[in-house]
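The structure is given below, and queries will be raised subsequently.
Just one protein chain is left out here, and the rest sit where they should.
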């Protein structure tokens, strides 16, 4: 029996595979297709304090091996989430993480403050890296200072562990990672999407109503993997890697490069069973290679 | 008859399609497949002052819709280039651009100083953005200051126009672009490759001997296009766009987003006729749309 | 809502750029309602990356059928599939037409433009089984865009058709044909599917004449089952306008609730 569990220190996951925020709905959307109890965990769609509309359509455009989204963080807000969704999630035997959004540091803190009163949430993933809200993709994770101040305020407010979600749209992701660590983040997750665009040459208009959106999917994997490797080599807190993971092989690349766990995003759209299949593929690899505990694989890249 | 010529101010191209450095050899490699005289121009492989070996293999790895290279700028140096290659290029009726490399500002300047003595070069493309030479992809184009100092020194030295080639591995490409413009660059070309990696899960080794390499090809197009759009909207000098252009449609997206011309890279490997086909596709589009001069299309994105 | 990774193609038909594929998938067939759709994986690789949505065109006990037009790479790859190949599909998804036994004896107009005719065939069968009269208004650019004309005719439906170029039937848009016909009769209800502008025109006509109407909307879909928030359209809800996921709450909506996209009339 291979032991697939991974220990993030503040949190033990039954396996390293987590559904990524914004691609896993509120989890419940996947019930017809998979047994949610089998997952390492999942992160629900980004939540602001109040309900939000998101951007007008078109919100999605496909590119070679990639997907640009400009969803713009629509959501039901913390109140409805705690009343309508959370009670239904509490019955699952898996790790529920809430992706926390805010227009400013105070809003991040108020989301956390509100949710701290409710059971059934294992950690907060602080979404300081969504490129789809402000112009030119501005967000706290583009600067070490803004990252530090957002993370440290939320950390102070929260009674639960904080995972800071980093942006790939930076010159030096290690610098941002170190700021988040210094500010007290319990873990880091990376990456969010890459600021991107597509043009319709017939109409000469952007293919997304918001002009720019965030690129995800297999196209970005090589860049996201490099960033995960860089960060994992420099911080002491655990790193959760993501970007373009479709298969167990992809997940293994991230873990060998140093990720303690992985999030699976766009793959869930292509195949709602992706997370469960990836878990099976991890198990098969470990069995084939005679690995008893998957944790022993983490960061074993021979460079 | 559609007029496909574009005017960069310092240089008029017969059409906007340029073979990108490092993917077009010294041009001559394409003679069996295309008539080089039909091109807007091409940029020869990056040249240091002295001959260089480049990195050990494996130098290439494919990823979904992308290619990571860690070639590492091997080359014959300026002396052999001027003796063996340049005389053969002079007979072509197209624009020859030399991609200039250096380990420091002085080497950039010395390459330019040396080549200034020879005819047949229309401009220098200053490669301040190759991610494959220093550790962690360090290069001048990651900082506005280093960009400014490299470009201004070379501009002072050179008797020819300077195109500064920018890196996509930055938080704010507009800031770097403005530095290059301020330093006297006559044009900007963007983007060079994205720092990336891939892991072999069987051996647990990086798939490139150099660990990291540069990602190019269709995978990166959405990000490179966004950067081109951002920069073209902010600088006064012409912008040459590139990244993942395989077809006339791709080239048109860049031009509508603001690029005066485009470079075609990885596509040349897939099909050595790519540049010529793209020129034909631009012509067909203009004819279908009743566009007399392709220049009128540049920057017409309705955002 | 189930995933069938191996729905075998048991029948394939082709008319120029239009195709139909009949897929063996008993579990999906058992649940399928007219107006619902399935998400089809068109490539085993990463291009195209996402599944493609197709309305259920007809069903039998064991099969669901889709009917589609080639509009890009995804539909092109799909058109290359052969009988005995298998497709990975999800379905049935969304909410279909509100067409129940209460429509018995009613006179129903089904208006379809181009590939938008797809869900209306399933609906016509349903209506007939409930004892309603379905009249079909079918429009296309040209003669070749009316591949299902014979099928409806053979089954004895009252069929009216139009082509933009006049190569067959009424010359003009199907919305104009429909308007002309409405001078002669008033249906009890309208169900329509087709290009945005066509549906918008039909909706105006329906509102003018106070005829209840439902429309099957399109949007780019990331997932098809509510997880991505990609497929939203502007819908009226309790006197407010909201971005509503059409994969979950649609694709069929009442004309009164749809905020139509602006565009050239």
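Every chain is named by a letter (A, B and C) in the order it is written, and numbering of its residues begins at 1.
We adopt the following convention: contacts are C-beta pairs under 8 Å (C-beta built on N, C-alpha and C of every residue); 3 or more make two chains touch, one makes a residue touch a chain.
No experiment lies behind these values; they were computed from the predicted model shown.
Trainee: Which of the chains on display does the removed chain touch in the whole complex?
Mentor: Counting the whole assembly, the omitted chain is in touch with A, B, C.
Trainee: From the list B:134, B:271 or B:284, pick the residue that touches the absent chain.
Mentor: Per the contact definition at the top, the residue touching the missing chain is B:271.
Trainee: Specify the residue from the set B:65, B:157 or B:171 that touches the hidden chain.
Mentor: Result: among the candidates, B:65 touches the missing chain.
Trainee: Touching the hidden chain in the complete assembly: which of B:14, B:45, B:229 or B:260 does that?
Mentor: Per the contact definition at the top, the residue touching the missing chain is B:45.
Trainee: Spell out, residue by residue, where the missing chain touches subunit A.
Mentor: Subunit A touches the chain not shown through residues 64-65.
Trainee: Determine and list the subunit C residues touching the chain excluded from the picture.
Mentor: Touch set of subunit C with respect to the missing chain: 45-47, 73.
Trainee: Please output the residues of subunit B touching the missing chain, sorted low to high.
Mentor: 22-25, 29-30, 32-33, 45, 53-54, 56-62, 64-67, 69, 71, 74, 217-219, 246, 266, 268-273
By definition in this document, only the chains that are shown with their structure count from here on.
Trainee: For which pair of chains is the number of C-beta contacts greatest?
Mentor: Max contact pairs: A-B.
Trainee: Just how far, in Å, is the C-alpha centre of subunit C from the one of subunit A?
Mentor: The computed centroid separation for subunit A versus subunit C comes out at 36 Å.
Trainee: From the C-alpha centre of subunit A to that of subunit B, how far is it in Å?
Mentor: So the centre of subunit A lies 34 Å away from the centre of subunit B.
Trainee: Specify, in ascending order, the residues of subunit A that touch 2 or more different other chains.
Mentor: In subunit A, residues 64-66, 217-219 touch at least two other chains, as defined above.
Trainee: Considering subunit C alone, which of its residues make contact with at least two other chains?
Mentor: Those would be 46-47.
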